[in-house]
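Just one protein chain is left out here, and the rest sit where they should.
== subunit A ==
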Amino acid sequence: MLKIKDLQAGLEGKKILQGINLEVKPGEVHAIMGPNGSGKSTLASVIAGKEEFEMTKGEITFENEDITELDPEERAHKGIFLSFQYPVEIPGVSVTNFIKTAINETRKSKGEKDMPASDMLKMIKEKADLLEIDRKFLSRSLNEGFSGGEKKRNEIFQMAMMEPKLAILDETDSGLDIDALKIVANGVNKLKSKDNAVIVITHYQRLLDYIVPDFVHVLMNGRIVKSGTKELAYELEEKGYDWIKEELV
C-alpha cells in the first residue's frame, strides 16, 4: 500500500529525514517510536504532503502511484489520513459542518455527489457513539476550547468518518488519560480491517497495549535504526533508547 524508499527530507535547508525505508501492507499496524527530535512527526507530515518540507531524495508511492507531487488534499482524496498532534482551532465552524465539508469535498474530487443529509447524520451518530462522543460536542466550534483529550478524540472521530485506507496517528496518546486512551484505541481497532492500515507514532509503549502493532520501528536521527515486532516496544519501555545508540556504535 505505502512504499517509502530512501526518503530524505528537511526544513529550510536542515536535513531531518536521512534515508527512510518503509513498507506498509493492507491490514498491517506499524508503530514508529523514537526519542524527541528523531523525525517522527516530520515523516508523518511528509507522507501527508506538508509543503514546507523539502523532499530531496527518494520516493513515496501509495497503491503503486507516486504521490510526491500531490497536494495534501489530493493525498487525502486517495485515502491518506493524518491525525494531528496539535489540531488547529477553527472558530465559527462546527465539528459537524467541518466533517461534512471534508467528506463532500472528497466525494466531489471523485465526481460523486454530496452525501445525502440523512446518510450523513446516520453516519455521524454511529461514529460518535463508537467513540463515546456527546452530541453537544458535535455542534461546538472545531477544536476551539477543546481539552487535549477532546482534540484527540475529535481527530479519531474525523478518521472514523473519512474511512481512510492509511491512517497515521501522530502522538495520539499524548494528553489522553487512560480511559480516553482506551476509548480511542477501541475506536481505531473497530475501524481496522484487512484492507486498511495504520501507522502509530508514539513515544511510549502504553498506547501499543491497546493498538497492537505487527511491526515496531525505531527512528533515530532521521533513520529507522531497528525494526521488530511488538516485543521491541516493551524492550524500549524498559531500557529506553540508549542501548540502541550503543548497539549502533
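Keep this in mind: a contact is a pair of C-beta atoms (placed from the backbone, for glycine too) under 8 Å apart; a residue touches a chain by one contact, two chains touch by 3 or more; residues count from 1.
As a convention for this text, contacts and distances are computed from a predicted model.
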{"item": "Name of the absent chain as recorded in UniProt (options \"Succinate dehydrogenase\", \"Multiple sugar transport system permease protein\", \"Outer membrane receptor for ferrienterochelin and colicins\" or \"Fe-S cluster assembly protein SufD\")", "value": "\"Fe-S cluster assembly protein SufD\""}
{"item": "Touching residue (missing chain; options A:55, A:93 or A:212)", "value": "A:93"}
{"item": "Among A:102, A:212 or A:225, the residue in touch with the chain that has been omitted", "value": "A:102"}
{"item": "Omitted-chain contact residue, chosen from A:43, A:60 or A:76", "value": "A:76"}
{"item": "Residues of subunit A in contact with the chain not shown", "value": "45, 48-52, 71-73, 75-77, 81-82, 84, 86-93, 97-98, 100-106, 109, 114, 141, 158, 162"}
